[in-house]
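Of the protein chains in this complex, one is absent; all others appear in place.
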Amino acid sequence: MKEMIKMVVVLSLICSLSGLTLASVRGVTKPFIEEQVLTYVQGPAIKKVYTGNDNNPVRDRKTFTLKDGAELTVFPFLKGSRLGGVAFESHGRGYGGEIGVMVGFSYDPASDMADVSGIGITTMKETPGVGSRVNDPEFGEQFKNHPFKGMALKSAGGDISAVAGATISSTGTVDAVKTAIATFNEIKGEFSSTWGSQEQP
Amino acid sequence: MNRLWKEFSKGLWNELPPFKVVLGLCPVLAVTKTADNGFGMGLAVIFVLTLSNMLVSSVRKVIPAKVRIACFIVIAASLVVCVELLMQAFAYPLYQQLGIFVPLIVVNCIILGRAEAFASKNPITYAIADGLGMGIGFAMSLTVLGAIREIFGYGTLFGVQILGSWFKPFTFMVEAPGAFVCLGLGLAGMNALTNWQRRLKGLDAIEGPKHDCASCGMCNIK
Amino acid sequence: MIATSILVLFGIGFTAAVILAAASKVLYVYEDPRIAQVEAVLAGANCGGCGFPGCNAAAVGVVAGKAGSDVCVIGGPAVMANVAKVMGLELTEMEPKLAFVDCTGGERAEDVYLYEGVQDCRAQHQLYKGSKMCPEGCLGFGTCVRACPFDAIRMGPNGYPVVNPERCVACGSCAIVCPRNVISINGFTDDITHLNEINDCLAPCRQRCPGQINIPRYIEQASRGDYAGALETIRERIPMPLSIGRVCPRPCETECRRQHVEAPVGINMIKRYVADWEMNSGQRLPISCKPDNGRKVAIVGGGPAGISCAFYLRRLGYRPTIFELMPKLGGQLRYGIPEYRLPKEVLNWEIQGILDLGIGVRVQIKFGRDFTVKTLAEEGFEATFLAFGAWANAQIPIEGDDARGIASGTEFLTKVGLGVETGIGKKVVVIGGGNTAIDAARTSIRFGADVTMVYRRSRNEMPANDEEIADAEEEGVKYQFLAAPNRFIKDKQGRVTHLEYTQMKLGKPDASGRRRPVPIKGSEHLIECDTVYMAIGQKPEIECLYDTRGGCPLETTRWRTVEANPATLQTAIPNVFVGGDLFTGPDLVITALGAGRKAARSIHQYLTTGHIEVPDNLQRTMIPYTIFKDVERVAPIERTQMPHLHHGEERTCTFVEVEGAISDDEFKKETCRCMRCGLTCYNRTEPLQEEVSETSKNM
Partner (left out) sequence: MDYFVLIIAAIFVNNIVLAQYLGNCPFIGTSKETGVAMGMGFAVVFVATMAAAITWVVQRFLLVPNDLGYLQTIAFILVIASLVQFVEMFLKKAIPPLYKSLGIFLPLITTNCAVLGIAIICQRKQFSLLETVVFSIASGVGFLLALVVLAAIRERLEMARIPQSIQGTPIALILAGLMSLAFFAFKGMTS
């Protein structure tokens, strides 16, 4: 019995020690990791949805609080110091689960003109070879510089061709973009105050 | 000092893993697509192996025999999580490349094998020397293997194009089959070298390296 | 966040430990605590050499009694001592074992077909049982070499594997893979208790020798100058090389393949040379014995069989005691074989060496009168070996055989051996044609008598050795062949004066293949004599086996020998064994020595396991395919003649040994004559390879 108690104590103690160490390490590294994750996980998608900027959208990111209280990280595209567009992630329901879509917008605060500049799939669990083809360029290209109007599948009266045999996945993607447009419209007023007035060298 | 050097240097050639002692094959196969992947994995292993040897050696006297292995695993696992966090924070692309093989360092037999066979029986300085030597040897092997596969598979080395445009990469080399065959040929080459040396000394040739996982009797199940 | 982290990990660790602790209580299966203790002292290499999968399984095996304290093959004595301590076992000395390659053929054995397939013995063996002409020999692809986990086997220069005793741990991996059973794992006990099996590599001489001596090996050792090694090889099978080197009628030489070249190898003279070398060197070679295990075995009869049995039992660790009726040990060697063939000094020296190993002796004690099997058991003897020989003389009940002056040949020889008055006269007739008859005749010559041997068949049928017959003739013994004794004529004092015999002629061969003598009517003759020695055969005296009520628990045969299992020599009483002439009837000394070893083997197995193992492939007769006459490509070398120390007249009045030792040069020459035969192979003067390569070129 005594031996068992010793066993339990030693093992628990070592585990706690390790927990303490790891938590400390985690605390120190957390900000670095977040930055790295954004750079390398969302970075490529962000790059894909907008061209022509000369800033680092990840470094210039800002977090907005939406009406329903959720937080949203928005990545701005600046040219010189002028805001040319933004990108953020949005979600829609697919066949196998949520589909994460990075939606880019070209936006001119002065004229308040906005289009979808492109989309990139960040996360999805669609059936390989079928639903997963929403990630194919043929499908994604359709969103390039697409106006807000007509953002729906052809079957729903829009002008986006669904991926053959993967209506649900296609719908999910389009839904995510639509949600993003709604969110965009909700917060676009804050963009120019956040980035637009910046006059930096 | 002499012994210290001996414990350190044995991992660099005489007991070079995985060629001389066949330990920890999975990462060797999985992460040697390119030289820098192999090098990165090697660094991670050096870190974990050295520290785990150090820690195991320093606590070897207070741990009850029954939970010995469990404690070694916890120590190794904590170090691996540290590596995971550090890698995510400072070398995220590498972390992505190595994938699940970073957490799997914890079950690499080289870690537990050295802990059980060496660190739990030797003083801390030697344990560190052993871990460092073995780790560096392992990293060397991974880098060399990665370099070979990268040159033939992509025509590049550490990401730099070294073979001209005439070169048509063997995709085989960077896929799973190439990994197995490369490692097999590597081992065979190492055996041939050992046998050649033995023959020069007038000794008889020996057959392949023997598994040396002191913590596991897997190879002898009959 | 730090707090939750600590808490969660603490929780997991604690839960795991508690569940395991609880489980080890709840799910507790009684496991002998000794398993863990044994495992802790094992080498821990999980090498598998012991035949168990890993050290844990080996520990379980030890505790279950499936393995002894010597389970760990690589741990050595220290580990064994520890295991024995844990198990409370008596520390039985670990008998070192080694892989043993039983093939000397290798490249010498001829190929029956040319093989170009996979270089692996097992693969080739599947194709017509291998390419070698020899069905048991090594195929030479080194499958055993590859199987050895300890790198202890190499292919030797002669095409068969050679074991490095320094590295071999007797794990048995090589023996498992060998498709021809060429390799076995042998220890000291196996070495001295092995009986010839038909798939051993047995040269014809080895098959024929009743003592099963490994003749080619000791000759090979002797030829290298390793006399001690040669003697050790001989002593694996018989304890008395000095005596047998002098008296053996050499059945082995009748099978020697060399006789098809010119003459058989002088096997026995080689044996005698090395044995003499030991005696003359002034010191005895050490004879390895296992430590005394305190178990007592009684040996009744101190002749060759008894001495041999005692010798091997002692070497196996037992405590044998020899019970002898006569004042000294030796049996027929002492009391049957005359001084001039085997000097008593030599015999004494040899027997003393054997007794010095720690064998008890009680002389002048008669079985059946002074002690019985029952009293032996009461005294703590766990087994008994009966080998009191065949000392009763066969009689021909003819008229006048009660006359004075008529005695048996053995009686006469015994009296000579004891050194008492023999009552020999001037004109001696010896009846019989065997070695005892010749010994009696030649001994009589040395007492100055005029000797005639009367034998009812012709010279060719005489069972005695040709050389002995010639020697006797040389010494002046007259022969009267084809003479069947009719009656003895005695004088008034009752002393024999004449022997009347009928002349015979040879008729048709009888069951024994010898031509049956048929009397010629009216051809009675008289030979004058005052002493007659009858040497027409002996039988065991088995009266002593009967108890006072005339009952005998042992079965006897119509030849008055004791019935027993010929392979084990075990009688109807399980712990009583017989051997020697008592079992076979009068036979050779070498047969008795062989029987002694066989009995020792049986007793050892009976006392250790309660069961005597009889391999079903025991070699009982000559193996037919090993007997062939076309011995080619061997250059003739003349056989050495045994030198006689003195000649003719001089010889007849001395008991000094007749045959002398061969010279060193002759010895070297003779050892070189041995062709080191295997089952079908032998050393050719011209190598065989050329032929093979030639035929392959032609193909």
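A, B and C are the chain letters, set down in written order, and residue numbers restart from 1 in every chain.
By definition in this document, contacts are C-beta pairs under 8 Å (C-beta built on N, C-alpha and C of every residue); 3 or more make two chains touch, one makes a residue touch a chain.
Keep in mind it's a predicted model, so treat the numbers as computed, not measured.
Taking the complete complex into account, the chain left out of view touches A, B, C.
When the omitted chain is restored, the residue from B:I63, B:A77 or B:V174 that touches it is B:A77.
Across the entire complex, the residue among B:L112, B:L132 or B:L145 in touch with the chain not shown is B:L112.
In the full complex, chain C touches the hidden chain at residues 1, 4-5, 8-9, 11-13, 16-17, 19-20, 23-24, 27-29, 53-54, 56-57, 118-120, 122-123, 146. The chain not shown here touches chain A at positions 15, 18-19, 22, 26, 96-97, 125, 127-129. For chain B, the list of residues touching the undisplayed chain reads 22-27, 29-30, 69-70, 73-74, 77-78, 80-81, 84-85, 100-101, 103-104, 106-109, 112, 172, 175-181, 183-185, 187-189, 191-192, 195, 205, 207-209, 211, 213, 215-219, 221-222.
In this section, only the chains that are shown with their structure count from here on.
Our note on geometry: chain B versus chain C, Cα centroid distance of 60 Å, whole angstroms. Once the centre of each chain is set as its mean CA position, chain A and chain B turn out to be 38 Å apart. With centres taken as mean Cα positions, chain C sits 93 Å from chain A.
Residues of chain A in contact with at least two other chains: 7, 11, 14-15, 18, 22, 26.
In chain B, the residues that reach two or more other chains under the touch definition are 67, 70, 74.
Here chain C touches chain A in the complex through residues 1-2, 4-10, 12-14, 16-18, 20-21, 24, going by the rule given at the top. By the touch rule above, chain B contacts chain A in their complex via residues 62-64, 66-67, 70-71, 74-75, 77-78, 81-82, 85-86, 88-90, 92-93, 96. Here chain A touches chain C in the complex through residues 4, 7-8, 11-12, 14-16, 18-20, 22-24, 26-27, going by the rule given at the top.
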